[in-house]
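This report concerns only the one structure given below.
Only one protein chain is missing from this complex, and each of the others stays in its spot.
Order of writing sets the chain letters: A, B and C. Residues in each chain are counted from 1.
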Amino acid sequence: VDSRRSFVSDNHAGAHESVIRALAQANTGDATSYGDDAWTEGASAALQTAFGARGGVFFVFTGTAANILGLSLLLRPYEAVICPDSAHLHVDECGAIERVLGGKLLTVATPDGKLTPSLIAPSLVDRGDQHRIQARVVAISQATERGTCYTLDELKVLGEFCRGEGLLLYVDGARLANAAAHLGCTLADLAAQADVLSFGGTKNGAIGAEAVVVMDEDRVTAAPFLRKQQTQLASKMRYLSAQFLGLLEDDLWLHNARQANAMARRLADGIRDVPGVELRQAVEANMVFATMHPAHIARLQDLWRFYLWDPAAHLVRLMTAFDTTEADVDAFIDGIRLTAEHG
Amino acid sequence: VDSRRSFVSDNHAGAHESVIRALAQANTGDATSYGDDAWTEGASAALQTAFGARGGVFFVFTGTAANILGLSLLLRPYEAVICPDSAHLHVDECGAIERVLGGKLLTVATPDGKLTPSLIAPSLVDRGDQHRIQARVVAISQATERGTCYTLDELKVLGEFCRGEGLLLYVDGARLANAAAHLGCTLADLAAQADVLSFGGTKNGAIGAEAVVVMDEDRVTAAPFLRKQQTQLASKMRYLSAQFLGLLEDDLWLHNARQANAMARRLADGIRDVPGVELRQAVEANMVFATMHPAHIARLQDLWRFYLWDPAAHLVRLMTAFDTTEADVDAFIDGIRLTAEHG
Amino acid sequence: VDSRRSFVSDNHAGAHESVIRALAQANTGDATSYGDDAWTEGASAALQTAFGARGGVFFVFTGTAANILGLSLLLRPYEAVICPDSAHLHVDECGAIERVLGGKLLTVATPDGKLTPSLIAPSLVDRGDQHRIQARVVAISQATERGTCYTLDELKVLGEFCRGEGLLLYVDGARLANAAAHLGCTLADLAAQADVLSFGGTKNGAIGAEAVVVMDEDRVTAAPFLRKQQTQLASKMRYLSAQFLGLLEDDLWLHNARQANAMARRLADGIRDVPGVELRQAVEANMVFATMHPAHIARLQDLWRFYLWDPAAHLVRLMTAFDTTEADVDAFIDGIRLTAEHG
Partner (left out) sequence: VDSRRSFVSDNHAGAHESVIRALAQANTGDATSYGDDAWTEGASAALQTAFGARGGVFFVFTGTAANILGLSLLLRPYEAVICPDSAHLHVDECGAIERVLGGKLLTVATPDGKLTPSLIAPSLVDRGDQHRIQARVVAISQATERGTCYTLDELKVLGEFCRGEGLLLYVDGARLANAAAHLGCTLADLAAQADVLSFGGTKNGAIGAEAVVVMDEDRVTAAPFLRKQQTQLASKMRYLSAQFLGLLEDDLWLHNARQANAMARRLADGIRDVPGVELRQAVEANMVFATMHPAHIARLQDLWRFYLWDPAAHLVRLMTAFDTTEADVDAFIDGIRLTAEHG
């Protein structure tokens, strides 16, 4: 089993060798600590340009940290975040927003992990009522935790709605690269409506590096202090920055994301006609959601590793990574077909 | 200037090549995320044995994070930390303890960065008074931010005092390796009186890795959750763990610390008779504190990088690292002598 | 309009004259501050006996404060509260739980403001998973914000479920008196399944006083410190305690609640056959929820004050208080009938 590709998560994958190489190349004796070094300057400048960000770029170690830092730049103490109830920051961060920021989340059920103005609107009642936390930030994930992506049009509609309502837009971009690959657009396109975004490296070939991108220079003053306070200031920051340099070189980040996305599509296409298998979300990033017969799932789990997303619904999540190969996928498809046939 | 060794901080140094190599060796395709991997198992087990820790070992990215996680395992919401007013967690973490943990620090002035029972005792008045935060944890740094070390006897006295007073002992071990090297003792010796310690890798040759060591298994339940909540759970944790594997192999951590310490002593010995230079602390780790004539400092800063610790007192901190060489030190000694003579 | 009784909220009512008298009687020169006085001793002891509480009783100023203090005695930093999505502590406290305690709420939709084991169970998945906040406390309101009450049998089922699942039970008793009046049971009956409860005075004839009742002595150590830290330690505490003495004398608290409940029932009975009016919840405390034709609501609001609970659903909340009279209610019934007829 061990030698079989894991389809559990893109964080089961290792790092791209170019990232490791970039790390090693940054290991050249002394460099000023805390980000005052050439690697950080280079990676920050490149990302600022790519996003069209007038504010700045701040590297942190984890996706949870990026969400915390990003939201802390946007929220006042009596303001809340509207997010899908599937949002990583609600479900998978062990209450970090509440504990570290003291922030409240107003969650919204969605069919596909995506917010729309009409889904957001009910959370906007009672503005100005002192008893009620005041909705201020809309937090979306791009790509979503359901493997879907907001189109540029959807983003534009959302951005206009937010500006009209005095709301700010935060984008959890742990898989922003996958969205860029799917939409065939630039990072600047994805950032056009946002106030702050994260840009994930970890799930896309880094060993552990995320960037917080601040679009507006008015919102950037607090960022260095809050990053430190939130335990995320790397003393030897060059080793965070170098990971991004590795990902940026020759658009490795985009190639990695394209590969992961293509493998998810290949997997989806390969199993959609398997009896008893039903795809449950559009496959627009690097994950496939499908329902299967429970006996099928059980047999499959003897041989392959993947995530039983919702046991009650017999819903599985099959995730690919930058280094998933066609052979990996085809073997998995065969496995799924074979176990299905023996049901 | 750039090619000259920096004496600003041990975090200006790069990583030891063995650490980079260990990182690269961990890059072998899939591994389960979030610490359920062989590297983490190996590094954790080795550290648990070395410290004699029945609780567990938890890797995080930064020293500030290690302090936050460590203290959060010991504090209830109405309890305070007694620490020297020179403590990193008071001075250099941008209020993380207060903001992230809601914790209060009761600071104590010390001559050398070290706490003693008699320095602690005045903070123990008013126990049981509902108006007063209740002192609960004594936090020491070993080695201290003043380059001094607690002897094993001093630790024993402190430990007995704490147990007698119902206090817990936390050790900020960002430079614990330097203390072990200075005292010629084991990590278990250093941990014998402590409830929780951090063990720093970053300043000792890693790219960015710290361990939180929990001595008592009764205090460990919350640790995985709090690490996640505090934004420090590495998804690809093997790359944190591998750094410690690199440092543990052939006691590299100890050799690194010995080298740094030896270079600080060499530097101190080389400048103690320079006219106008006065050493200000015992040199027991990898730093030298000295006062110099302000004009001397100014000239020296044109050529060398070091930390003007207290401008008003003309006090400088000269810090060595694992990769500081005798030639680096001797050149700096020459520089200090030369600029002194031209005063 | 001003002279007409308000049906907006029980906090539009004034204080019972016995409470004012008790306050005045406590004004007898010096008394030790911070609760070490005869009034506090008397009121605390009486409530402890009435609730059968081995822990203790702690007075605070507001219902939000009582919820914060009560929950803070039960929660560790990585633990969450399961509550109905209609809970005051979720909807009406401007994010106090999240900001002051750093706590996370896991909300559950309910038809009637009441939790059941089957409504709670879905929040208990993922226990032990370090990515997920750990459900620990079930928080119910008795009476609920929907004017319903848990029966003693329902409480027993809930209590057994909680104990079986390792959950603690917190009761927001801002209107506990109304529940006791409805169920015809003792405060001890209401407390039998709970770990901590609040007992509201403010809505039941006090000027502003709530009690936090800690059932188990193991959970009480932190309470004095946390009350102070949470800004709720009254220096002249006798004036809080005296309010409870006023309410306890001759079971005034129970008479007040009975009156409020009876007036709500009278109101409900008086309007249930009005054309276009539909009662929407069981009337088990001092509030009536009803839908009306929007034009009817609009006309009625010209003359009477009440709460348009959900404008989209044309749902109103009509609330009575300890001092609502039969004449007040009958006049309002007439008003409702009259405006309905002119639709």
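The rule is simple: a contact is a pair of C-beta atoms (placed from the backbone, for glycine too) under 8 Å apart; a residue touches a chain by one contact, two chains touch by 3 or more.
Given the structure is predicted, the values throughout are model-derived calculations rather than measurements.
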item: Listed residues B:91, B:313 or B:338, member touching the removed chain; value: B:91
item: Hidden partner chain, touching residue among C:213, C:233 or C:248; value: C:233
item: Contact residue for the chain not shown (choose from C:30, C:250, C:273 or C:302); value: C:30
item: Residues of chain A (touch criterion as defined above) contacting the omitted chain; value: 34, 72, 76-78, 102, 130-131, 133-134, 222, 224-229, 233
item: Residues of chain B (touch criterion as defined above) contacting the omitted chain; value: 77-78, 80, 91-95, 98-100, 102-104, 107, 130-133
item: Chain C residues touching the omitted chain (full complex); value: 5-6, 8-9, 11-15, 17, 20, 23-24, 26-34, 60-65, 68, 93-96, 99-100, 202-203, 207-208, 225, 228-236, 239-240, 323
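Definition applied: only the chains that are shown with their structure count from here on.
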item: Chain copies touching (chain B, chain C) - same or different residues, decided at half shared; value: same
item: Innermost chain, where centres are averages of C-alpha coordinates; value: A
item: Centroid distance [mean C-alpha coordinates] between chain C and chain A, Å; value: 41
item: Distance from the mean Cα position of chain C to that of chain B, given in whole angstrom; value: 50
item: Where chain C touches two or more other chains, by residue; value: 77-78, 102, 130-131, 133
